[in-house]
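A single protein chain has been omitted; all remaining protein chains appear in their positions.
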Amino acid sequence: MNWHAWIPLFVVVSSLLPGLIIFGLPEERVGWRTLLNLTGAVIKLLLVSWMIWGVYQGDHFETRLALLPDLDLVLRAGPLSLFFVALSTILWLVTTVYAIGYLEGSPNRSRFFGFFSLCVTATVGVALAGNLITFLLFYELLTLATYPLIVHRGTDTARRAGQTYLRYTIFGGALILLGTVWLYQLTGTLEFTPRGFLSQIDPQHYPALKIIFALLIAGLGVKAALFPLHGWLPQAMVAPAPVSALLHAVAVVKAGAFGIVRVIYDVFGVEFSADLGVTTPLAWIAAFTIIYGSLRALFQDDLKRRLAFSTVSQVSYIALGVAIAGPIATIGGVVHLVHQGLMKITLFFCAGNLAETLGIHKVSEMNGVGRRMPWTMAAFTIGALGMIGAPPVAGFISKWYLGVGALEAGQDWVLLVLMGSSLLNCAYFLPILYSAWFKPTPKSWPEEHHFGRQETAWALLLPPLITALMALAAGLLTGLPFSPLEWAKIIAEREFYQP
Amino acid sequence: MIDFFSMLFLLAGALFFLAGTVGLLRFPDLYTRLHALTKADNVGLGLMITGLALQAESLSVAGKLVLIWGLVLLAGASVAYLIARGALLRGVLPWKR
Amino acid sequence: MSWIKGIIPMFMKVLVFALVWWVMTNGALQSWLIGGGAIVLATLAAKKPATHFTIRYFKLVMLIPFFLKQSILGGVDVARRALQPSMPIDPILVECPLRLPPGSPQVFMTNMVSLLPGTLSATLENNRLKMHVLDQQSSYMKDYLLLEEKVAELFSVPVQNTGAGELL
Amino acid sequence: MGDLLTDAHWGVLLILLPLFGGLCSFLWPSAVKFIGLATVSAVALSVVGLGDQLLATGVYHHAVGGWGAPLGIDLYADGLSLFMLMVTALVGLGVSIYALDYFDQDEARRFWPLWLLLLGGLNALFLSADIFNLYVTLEIVGLAGVGLASLSGGGAALDGAMRYLMATLLGSLCYLLGVALLYHSAGTVDIPLLAERLESTPPVWAALGLICAGLALKTALFPLHFWLPKAHASASAPVSALLSALVVKASFYIFLRLWLEIFSVRTEGVDDLLGALGMAAIIWGSLQALQQTRLKLMIAYSTVSQVGYLFLVFPLAAIGTFSAWSAVAYLVLSHALAKSAMFLVAGNLMHFGGHDRIADLDRAVQRLPITVGAFALAGVSIMGLPPSGGFIGKWLLLNEALNQGRWDLVFVMMIGGVLAAAYIFKVLGFAFTQAPVTHEPKGVPAVMEWSALLLAVAAIVVGFLASPLMLILGIGETVELMGAGQ
Amino acid sequence: MNSPMIYALLGITLFSVGLYGLIVREHLLRKILALNIMGSGIFLMLVALGKRSAGELPDPVPHAMVITGIVVAVSATALALTLMLKLVEASGSAVLHDAPKDRS
Amino acid sequence: MEALDFALGLFDILLVFLVLSLAWLVMSSEDLFRAIVLFVAFGLLMALVWVRLEAPDIALAEAAIGAGLTGALMMAALDRLSSVKPIQKVAASAQRKQLSLSSKVLPLIALVLIVLGLGYALLSLPEIADGLTPNVKENMAQSGVKNPVTAVLLNFRGYDTLLEMVVLLLALLSVWSLGGERKLSPRSTNPILGSLCRVLVPVLILVSCYLLWVGADAPGGAFQAGSVLGAAGVLLLLSGWHVEQKYLLWPLRFILILGSGVFIIMAAVLLLIQGGLLTYPVAQAGWMILLLESAATLSIGATLAALFLGGVPKSRVDQ
């Protein structure tokens, strides 16, 4: 038996199966649930490591199942896939730990963790998808699995947020479906291929291809929160903090951004897209979204809302990076996939900790919180600095490569965008840091819980610390063989320099 | 000869049918119309059947014709009674000159 | 000897049904295979009336000419009235006592009355027969009484002389 | 043994078994459940047998009475027939299991004979190669449907059943008149012979119009759908499931069969009309579904819209490719599974809370996770989201529409999918609220919950079985006919 | 035009008259009557056209179809009538109302 | 000969005119009872039409059903309708006002168009067409009967008839599934009605058997026989017929399914022996068909009578 043909499937199943079992578990079987969750996450991590090691050595991992007579369900582990899979797998483990701590004692946890696992399954599927239809399949599954998480609290705002989310994503899904079918119609294949599979196509189809591109990007842009399709994201922050972390860093937003990368690299091909003239508009939209998101973030008092708008802005770096269509900018965009994930998840964990421990939801309530919860705020600070792009945190690397890449591609205006955005980042993050660390502590917190001698529960404290450290490491240890930057370089090389 | 008689019977029968219909149309109330129906039509049918029976190819065919007539007669008389009774019970008053 | 009394009407029924069958099938021989069963079924279905009367079959045959004559007269009578432009009718509802016992004799009488010239039986209740008469000037009562006697003879029952005088 | 299995008359068994079962269950009311389940299982096994036989021998052909067409009636099974028989057996089995616990003894006595005879009628319908025989089977299906629809009693059910009766009788009559015209044009009622003999003459056109109108009425194609929502919504849950999943499809199958074999080459213009009506059905049905305040009415209107998808095939198939036909067959399958699951879910919710007002469903929805799971999975298929049977069908259809540049169809399909999502999530949203409204909960038997879930899961799973199912669909001559229009 | 054809034309006219009645008349009993008339029209057409054969006998196949058809029609009529009565008992009206009525 | 044809032609035209105007009057009558009586008359004339079309088999069926049973059914329905709602007329006239001009005129135009269209289609059919007559003739010798219609019904297209028996049963099952028991009406105290039934019922049974027998060679057969038997049942029900409850349970059900049951069993047996559904051995075809027809007659009669009753029958005398 050829194991290599099944590993990608096992990776998907390793979270699907625990998820399905968890649905069936009674509410009070906490131990079993935790065990299943963690086992699944660990197994997935091991399998992914195996694949990373294998791919590094040139092995080929591909699961192929017949879906339609001429169309297969393909799960394939390429460098780009593994990049995203690794991110989700690691962050899933961390987030699971966090969620266990966060939701202790709250109702409907079986349902929550079930959908949580499904969500990760879908994300991993999106990452491993070897053709557009498989991608679409998991992309829609992701929509369905996330919805219950967003409305988990069941309040009216939650339901409204869920409905908004659905309205956006179902619509986006329809666009992708249309683009996919059309593309299939024109080419007869949907297989992801480095440098795209469209360059041989008859030029008479170019107008159609442009529309297809627009359809696909618009559909993906919904999840990637590209302006003007970002409206659902700020509303969705009503969800519990682990969900926000998942949405913003691991699953939904990332799936959208990842999809954009996929479409430009492996469907159209960067060069072909540039020839087609579709990348520049995308770059403009991405740039606008970056500025717009930052500006909106500036005026939010609600911490999670501010972070949400920050995501709108930050995720567009990825789109911008690939849209610039140069190798170095590509590295910057792709690597930001991981970097933004690490930083943003840290920030949301911290926000969650503040809310859980002290009942703080607003920026204006954060005076002196650094002294009450130093570890949390330390992690938050690392994340925030990374977002601003301050070295040595990971965000700096992304921005650096983006800037250099833009110059290399002759798109100097991007530098202006980067600078403007960084300034705005400073404007909405630095005041928080200032008041947290330097303003006096108020007499009482809105709703304080005590957790013995620690500032908060271990399960809540450890995850942000770990992710913050990882964000730091990703910025510092860029030269190591398996660092995000190295992988991003491999991906970019594959796209630009291989024959 | 037989043809002549049966023709006679048939024509007479038709005449009674006509009379029955005229009666049904002209008579002023339900009861008088019942008279027309039970008597004129039944006699008309009887005469016709006689005329046809004369032409019948076998005795059994004639017998079948008579059987039909008998049934129509019985049904006609019984139904006339039932309808008249029903009308009386429901208070339908007879027409008076 | 009473069982013979029960057998005879049954036998007559079978005979009548056999006749009907023969008439219908034009005497086809094979048809009797089913015909036998059919006659049995029909005989079973022909329920006995509540009170039994012995019918004099000879009288029944003798009744036919009378009946034919009367019904033709009745037909002629009504046809004449219907076709005449002046439409000479003068209807009335009369009620007569029936001097026959309840059951078949009364039923037979009632049905026959409807075929007599100018009369139509309308309600049979408590041994009284309500008739609708087309022309009160006609001699319907004579026919009625004659028929009554003939029916009584047919069923071999006496004409009970109860209040017959009140009409005449 | 192998010979015995492949030589057996599975097709005939498929007809006689349920009819006989129906009679037995009528005669022995105390054993209806046992007889019923045994019969339905035997039918399912026979379908497997027939499938095995067809895979080995191609088509099944049986001249009833040994006479053969044109004098006698022929039974005929190819891939399409087998496919429909399979759908029937699958849904039938699921609903039968559900019905075991749904009906009390008295209702069961009335339900099972009707259902088994309906099953026999459906099987006979899918196996017939004779348009007059099809008329008779349509009558069986129609009358059984009416009987079933009125089973639950009460004004609404009777009203629905009455509408259904009127519609189905009118549909049958139109169809019959068409059959009469065809018979007198070609001197036969055998489908293959008709296909040989018919020419494009006024009577044939009239027959086409009448048959299409009659069958469209029975299939509830917009704007002839007026009877469906009330009939399907007011029946008891298993009955609604059967009506929506199978009965509506039966007349559509005849439509498809006649179109493929008799009318395909003679129909410029009609196909576009059907397509336009299909599009209108999708939009209208979905919008109506969205506005309903009752769950069952919503599901029923959803059927109206889903039927619209089936009719999109006709303009596409004018050019005639296998994928258009297989798309519609796939849609039939997945809709049958998903819609039956949905109606069963509605039955569970009503059993639990005693009503089906969507606005007050929250508590029930939360207390019955398996049921709601079934609804969600069925919904995925109805919405046409991957991975599900509905998605595959929609994908194939979209593919074909784009292939022929039919942007109108593409557009409507997209809108339809989005609207479907809207009405399905209107219900699903309640799964996550903290309900202030309380119901008097009545426990829902596990059998009822799980059978609904199984059907819904099947609607998803068929999304992964496209290749084998296409193989089945491709058995026999229909394939050639499907591709022959090219 | 020969007499079978006249009857065939009568058949389709009956069908249409029935259809008209079915659509226009609201009382269910009349709708049921209309369906019966439509059926008769179809049967008539089916049989009348069967008389076009060159031989001395008319085509027996439509005859057989119509005989079963008549029996089925009467049974369907009986069902429709019973259903109508039940409906009238339940709703008090022998007319199908289209106005949305919330009967819970 | 010419004059004869002319007279027949006149007869046809008058008949067509009558049938058509009756149909129209049925549809346009405001009074329900009038519509029903007109419908009965319509059935009567239809029987004459069948005679004119040389279809005596159908004429028999129509005479029993169209002119007899359907009328009885409708009248019984009207009776129960008015017992539920005594003032039908008011409702009817109220609806009359709602009907706007367009809702009447448009269908009327549609009607004319349909007639014209279908008429054109009919007229463009070939003048002479044999249909299946030659095929039937050719195979009559193997059919086991001499009446071609019976041969088609029970042999050539016997499978259709099997299914039609199921349809009949289904109609009854559906009626019964509507719920509600119908008590048999009490014995009529009217002596005239009683004696009428005493005579008519046996005759109806005889006629039914006769039609069953004659169907093999001449017009007649199970459906006609069953209808006449059903009429006997209706008459018995009308005059009050005491049947003990125990007979109304499974003996009645047994008779009801007898027709379709024997058909199915016969089909299965023939499948096993002859290897075909309803493939009769030529020599045995005659009695097999007679057996099927006898069973069918009983079932049809019982079903029609039960349909007339309109509910699960229940004996009047209960414990």
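Note that the chains take the letters A, B, C, D, E and F in the order they are written out, and that residue 1 is the start of every chain.
As a convention for this text, a residue touches a chain if its C-beta (ideal position, glycine included) is under 8 Å from a C-beta of that chain, and two chains touch if they have at least 3 such contacts.
Simple rule for what comes next: contacts and distances are computed from a predicted model.
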{"item": "Choices \"Dihydroxyacetone kinase subunit DhaK\", \"Thiazole biosynthesis adenylyltransferase ThiF\", \"pH regulation protein F\" or \"Glutamate mutase epsilon subunit\" - which one is the UniProt name of the chain not shown", "value": "\"pH regulation protein F\""}
{"item": "Listed residues F:A59, F:L111, F:A129 or F:A151, member touching the removed chain", "value": "F:A59"}
{"item": "Contact with the hidden chain (one of F:V214, F:L270, F:A295 or F:V312)", "value": "F:V214"}
{"item": "Positions on subunit B where the hidden chain makes contact", "value": "3, 6-7, 10-11, 13-14, 17-18, 20-21, 24-25, 30, 33-34, 37, 41-42, 44-45, 48-49, 52, 55, 57, 61, 64-65, 67-68, 71-72, 74-76, 78-79, 82-83, 86-87, 90-92"}
{"item": "Contacts of subunit F with the absent chain, listed as residue ranges", "value": "3-4, 7-8, 10-11, 14-15, 17-18, 21-22, 25, 31, 33-34, 36-38, 40-41, 44-45, 47-48, 51, 56-57, 59-60, 63-64, 67-69, 71-72, 75-76, 78-79, 82-83, 86, 89, 185, 188, 193, 196-197, 200, 203-204, 207, 210-211, 214, 218-220, 224, 228, 231, 234-235, 238-239"}
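What we mean here is this: only the chains that are shown with their structure count from here on.
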{"item": "Chain closest to the middle [Cα centroid of all protein chains]", "value": "D"}
{"item": "Reference subunit C; chain at largest CA-centroid distance", "value": "A"}
{"item": "Whole-Å gap between the CA centroids of subunit E and subunit F", "value": "12"}
{"item": "Distance from subunit E to subunit D - Cα centre to Cα centre, in angstrom", "value": "26"}
{"item": "Multi-partner residues of subunit D (each touching 2 or more other chains)", "value": "132, 136, 139, 143, 146-147, 150, 158, 183-184"}
{"item": "Multi-partner residues of subunit B (each touching 2 or more other chains)", "value": "74, 78, 81, 85"}
{"item": "Interface residues, subunit C side, partner subunit B - complex", "value": "19-20, 22-27, 71-72, 74-83, 87, 89-93, 110-112, 114-115, 117-118, 120-124, 130, 132, 134"}
{"item": "Subunit C-facing residues of subunit B, complex", "value": "15-16, 18-20, 22-23, 26-29, 31-32, 34-36, 38-40, 42-44, 46, 58, 60-61, 63-64, 67, 73-74, 76-78, 80-81, 84-85, 87-89, 94-97"}
{"item": "Subunit F residues touching subunit E - in the complex, by the definition given at the top", "value": "8-9, 12-13, 16, 19-20, 23-24, 26-27, 32, 35-36, 39, 42, 46, 49-50, 52-55, 57-58, 61-62, 65-66, 69-70, 73-74, 76-78, 80-81, 84-85, 88, 91-92, 95, 99, 103-104, 107-108, 110-111, 114-115, 118-119, 122-123, 125-134, 136-137, 148-149, 151-153, 156-157, 160-161, 164, 167-168, 171-172, 174-175, 178-180, 221, 223-224, 226-227, 300, 303-304, 307-308, 310-311"}
